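Heads up, one of the protein chains got dropped from this complex, but the rest are sitting where they should.
So, subunit A:
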Amino acid sequence: MIRLEKRPTPSQAWTVLTPPVAVLATMVAGGLMFAALGKDPFEAIRTIFYDPLFNDQFAAYSRPQLLVKAGPLILIAIGLSLGFRAGVWNIGAEGQYIVGALCGAGVGLAMYPSGSVLVFPAMVMAGALGGWAWAMIPAILKTRFNTNEILVSLLLVYVAEQLLASAALGLLRNPEGGGFPGSRNFQQWPAAANPELITGTGMHWGVVAAFVAVIGAYALLSRHLLGFQIRLTGAAPRAARFAGVNPTRLVVICLGLSGLLAGMAGLFEVTGPAGQISIDFGSGYGFTAIIVAFLGRLHPVGILLAGLLMALTYIGGELAQFMLGVPAAAIQAFQGMLLFFLLAVDVLSNYRLRFGTREVA
């Protein structure tokens, strides 16, 4: 019989070891799954983890994609992690991402075809404000009427998707687009474009913002009283109230910050890699970022690494799809395994395993 025994103090070693062990376990279990599907497991694993970065044929295209995909994931996940630390569950980052992109794009298009250097900064501000405002809806409903922020923020994603479709077809549609849905392409308007900053790296302003957010969140959590209050509220809500943390203020701050960053991510995406507002602009970054936040153990540096890893499995997964004919569902299952094993192995940092039969005390 195996029993779990709570450790008096969380194990430092396991806290660090958990992610690599989970990745290894995912490779083993995923390999078995690919084998069961009739694919060579070693080749599949290599295609997912190795080829996107080092294959002679594909790496030139897929290596920059790593930062392009990881940037928004990290930026959104950093914001989410602050709330998750405090027990504020913003599940609707996808909606804030969309609304941020819509607001930023709308402000930009209103200035078309200005060539002012202020166009792009104004769009970033508008995108951040849009995401923030969308996140304020669950925040106010929660603090005023005690609604559940999980449900409200999640359902607002679907509202945001409708807004997106409506804007792409109507309000923001490109007047010179021949009636096709979708806005003007920002890539072709230098004042509003979010270009690749260093050729061949995939680095754009959104990736810069993600790195700044990582550093900022690290400083906030480790050095600032607000970060301490966030951690305290998540760890012991009653102790937090005793310490004088205002729960209403914290909910508003946490939801606001995560909405702000998600909105910025949306704006950087629409002006950069996506290029325009289109019906299928919502790409699921807001949901995947939840996995990234937890995969990174809600720690800024962990999220940075987890975002890169998650991006890698996306790119490698796509590669495996068209190289090996692995079904898309298998790739999703593979990504799911990663989170599953992470949470399973995570138990070991707070508990130790005891083998053998002993009576229940």
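By our rule, a contact is a pair of C-beta atoms (placed from the backbone, for glycine too) under 8 Å apart; a residue touches a chain by one contact, two chains touch by 3 or more; residues count from 1.
Going forward, contacts and distances are computed from a predicted model.
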{"item": "Chain excluded from display, named as in UniProt, from \"ABC transporter\", \"AzlC family protein\", \"Sulfate adenylyltransferase subunit 2\" or \"Assimilatory nitrite reductase (NAD(P)H) small subunit\"", "value": "\"ABC transporter\""}
{"item": "Among A:22, A:157, A:232 or A:295, the residue in touch with the chain that has been omitted", "value": "A:232"}
{"item": "Absent-chain interface as seen on subunit A, which is shown", "value": "5, 8-10, 223-226, 228, 231-232, 235-236, 238-244, 246, 359, 361"}
